[in-house]
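My questions all concern the structure below.
The chains shown are only part of the set, and none of them has been moved.
Letters are used for the chains, namely A and B, taken in the order the chains are written, and counting of residues starts over at 1 for each.
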């Protein structure tokens, strides 16, 4: 049996903390901590939509992602100073946006936009999955506020959405890779799933060598179990359980 | 039973043509046609590597992707004129590069770089899968040339790599989506696989609503069969069968 660097069992998540109400100004906010990975997620409500939705009665949810320069082991150059966002940043923020929209009833939310900002304060692997999991909480809180203000009758979310990574580390399928595992995994995969077990997004990548279909199914099993725990944590953070 | 807009059977690829030797200047070239999707793939050999590989004896394979402005149904703004590449472009070109590197022996290719350019001349869905499939052919041809010139002893490729999309269209799992299907699919997935059936990359996205694990397995079955045919086409184009 392998020993994970953190000593966790193969199917064990890191300690997950979803702390809400962390921003004085945002309409919804959450710091999502997956072990040493900490992401600040804020939701900002704007009473106007992008041009392609004007006068359709529909709303929009979008996301932006960033890493503080010293969230990483060695300092990463600031994207604002370089004057452009990396391909990786674009990839992740598009993924967060799609994930959230998959459980949002855009027609029911009215002609307004909610912008989610996911800023990584500290990184130790899995920043995109922590971002999605925390972003859902921030989004839910922003909708709660709109309901409280009687701008919406009900929260226009059809389900929960959360995300987790898995990978093949020293030949074994493991859940929720931290940085030391992530940098040495044979393959890793990110799963975005709903509270009722629907798959929203799967991204699997062989790093060292291709993986087999059987291995991929093992990862899927791990992910399903992991997502169930994350959804429980979301419910608790939101006072829904 | 559903009728696909093109009249194809659910497990039927579009007509695939891999035409080689299409560029007078490139060290390897291929136009990959998946039906009405046409991508020009060229391989350019450079006798120097990116800074992080200098003096390691290792080589590198990387890729860039672009669409001609009127490859699309209505004209798309030119990225060079806008002054930046879209998130989608970054996403695709990173995927092409990773896919090719997964079957390349970087140590065996020597301290040189091969840049693959995939330029979409005409788009009708599936440009990234046609790009990967054609890019492998262009890369192989460039390596053949290096062997002919006695700069390499053997072709430093460990396997074939090809890619195909599948999706759930009107509730049915179908192979190789064209544009009319792609814009109306409930879910779509791109599979990158090797000639021996290893999985290099899986990207599955729910468009309209989440999909189930069973549906995802159906897509995987379709993809495996499709990839086998694409690898055959590559072998034929390369004169290997």
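Criterion: contacts are C-beta pairs under 8 Å (C-beta built on N, C-alpha and C of every residue); 3 or more make two chains touch, one makes a residue touch a chain.
As the structure is a prediction and not an experimental result, all values here were calculated from the model.
**Q** Assuming 2 chains are placed, give the number of copies in the entire complex as this structure defines it.
**A** 6
In the analysis below, only the chains that are shown with their structure count from here on.
**Q** As a quick test, compute the distance in whole Å between the mean CA positions of chain A and chain B.
**A** Between these chains, centre-to-centre, one finds 28 Å.
**Q** Considering the complex alone, what residue numbers of chain B touch chain A?
**A** So the residues of chain B in touch with chain A come to 84, 86-88, 90-91, 93-94, 98, 102, 159, 189, 193-194, 196-206, 209-213, 216, 220, 224.
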